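Missing here: one protein chain of the complex. Every other protein chain is in place.
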Amino acid sequence: MDIFILHLINGITLGAMYALVATGLSVVFGVLRMVNFAHGDLFMLSGYLLVFLYVEKGVPYGLAVVFTVAGMVLVGFLFERIVIRPVVHRTWRIQLIATLAASIVLTNLAILIWGTTPRQAPTILSQNVFRVASVNISYQRILLLVVAVVSFLLLTWFVQKTRTGKAMRAISQNREASVVYGLDIHGISSITFGIGSGFAALAASIITPLYSVEPTVGAMVMMKALAAVILGGLGHVRGTIYAAVLLGITEALFAGYVSYPFRDAAAFIVLIFVLLLRPQGIFGRKVSI
Amino acid sequence: MALLEIQNLTKSFYGIPAVDHLNLSIERGEVTGLIGPNGSGKTTIFNCITRHLESDEGVILFKGKDITHTAPYRLALSGLTRTFQTIRVFSELTVLENLLVALQQHQEDSVISRLLRSPSIRKFERVAREKADEALEFVELTYVRDLKAGHLSYGQRKLLALASCFVFEPDIILLDEPTAAVNPTMINKIKEHIRILNQKGITFFIIEHNMEFIMDLARRIIVLEQGQKIAEGEPRDIQTNEMVLEAYFGR
Partner (left out) sequence: MGKKLLLPLLVIILLGMPLIVRLPYFLHILILSAMYVAYALSYDISAGHLGSVSLAHPAFFGTGAYVTGILAPMFGTPFWANFLLAAALVMILAFIMAQPAFRLADISFAIVTLGLAVSLQLVAQNWVELTRGPMCINNIPAVSLFSKGSSVLLSSLQGYYYLFLLVNIVVIVIYRLVTTGRIGRTFTAIRNDEILSATQGINVLRYKQLAFLIGAALAGGVGSIWAHYMTVVCPDYLGLSYTLNLLIIVFIGGVTNYRGIIVTAVVLTIVPEVLRVAPSIRLILYGILLFLAIVLMPEGLAGLVDSVRRRLRKSTSELQSAAAENQSASDSNDATPFSE
């Protein structure tokens, strides 16, 4: 039983991490109808930024997280300007290839700058554990859960209540009409990318102390996040979050009870089975034509 | 038995019905007009028939068979095809190839024999070419036969779209505004083409805003407003129908 609870808790924290990464992807898809294949690299860059600030410059952890997120929001703006804007109105193929190209560039820049040795950033929270019955949970995991929940609430508030959030919803529902009504699509898409990148940074700042960061760390996280985005119904943010948690738990249980080495395939097995039954994802509406 | 029959068809977008519990039927050999103000749901009906949209409710029968959930390509193979309001052609294929590609789908050759270019394929290809040339002759597009369709003018594209429908001799063709943005001479030509094809046995179901055109061509007119059929009858009756005048001119 304890083992089961341990796996479950692992799964939930894993799910929270996928959810944070996937949210960025999903928000961007909702507004721009585009999947950013370099999103995992933004996650990776955030990890390095945190290591730089916290480990190398000795900035206190909390402050380092804030700076990392702020810095990555700016990187998100920049990324949108350079990579996304030229392909916003192009076909999905061109968008796919353009963002994959950006991903190649970022991964290899990281290799050039930081090499391939993983970097770590242990914190007090990640080194101390919290005991419930006979199960150990590191405080960092609890922080991850808290941050995930709080940031989702904030995002919901932002999208429902603020002007910009409303504009984002309007664009995602009807792009042409939004142009007619004079919404600043470029501005909104900048902000959307800022948010996406900020979420990736939040995820990375809290996860990096638990694991480590290396140039290719984004790839696998990104793929799980992509699976969650599709499973949740493309562009359906809440669906994505549920799907991410579902995938995290499945993966942890799979790793514990079925096969540890194949745990990374669990997400895709779930994805494929669900899609065979519901091609539009669990929560997505069927799109015609 | 009607060639095409629609029973209780309903389709909503975001909760607003675009087609609302609609019934209609079309007999073989007829030319039927479908008119109605902008946004009254005409194109949506076509989209539901050819299953480019999944209808919410209702049954569609073609030659007595339920086709409500039949894939568009199967409909084409069984003799139902259409044009689109925004004209579509295969822009990288030549005018001739546009017709050939439509024709060849209706010939009984196998993928293997196509890969190996067997002699039977050459025969099929020859037959297809003859038919395609005949069709081009008919719509007077022979002079642009080897031009890429992407280079055609708008009017030429419309003729090509019409030709790629009738070239494989379907039972029924649904035309979505065949005269929109076409000059008067061309409109008369299109009218003649449809007449001749209809005499050859092709049934037509036509969405039109050009009243003169459709009243002249169709034997029966269906009038749509907000997804509902408000009138149906011979052109003469429709032209004098109070409800129709109101729907159209707000009188």
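Per-chain residue numbering starts at 1, and chain names A and B are given in the order in which the chains are listed.
In the analysis below, a residue touches a chain if its C-beta (ideal position, glycine included) is under 8 Å from a C-beta of that chain, and two chains touch if they have at least 3 such contacts.
As the structure is a computational prediction, the values presented were derived from the model and not from experiment.
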I'd like to know which visible chains would be in contact with the absent chain if the whole complex were considered. A, B
Contact partner of the left-out chain, one of A:A98, A:L125, A:I171 or A:I191: A:A98
Which of B:K148, B:R195 or B:H209 sits in contact with the chain that's absent? B:K148
What chain A residues would touch the chain not displayed? 35, 83, 86-87, 90-98, 100-105, 107-109, 111-112, 219-220, 223, 226-227, 229-230, 234, 259, 261-262, 264-265, 267-269, 271-272, 275-276, 279, 287, 289
Give me the chain B residues in contact with the hidden chain, please. 50, 52, 71-73, 75-77, 81-82, 84, 88-93, 97, 100-102, 104-106, 109, 111, 114-115, 117, 121, 125, 147-148, 150-153, 164, 168
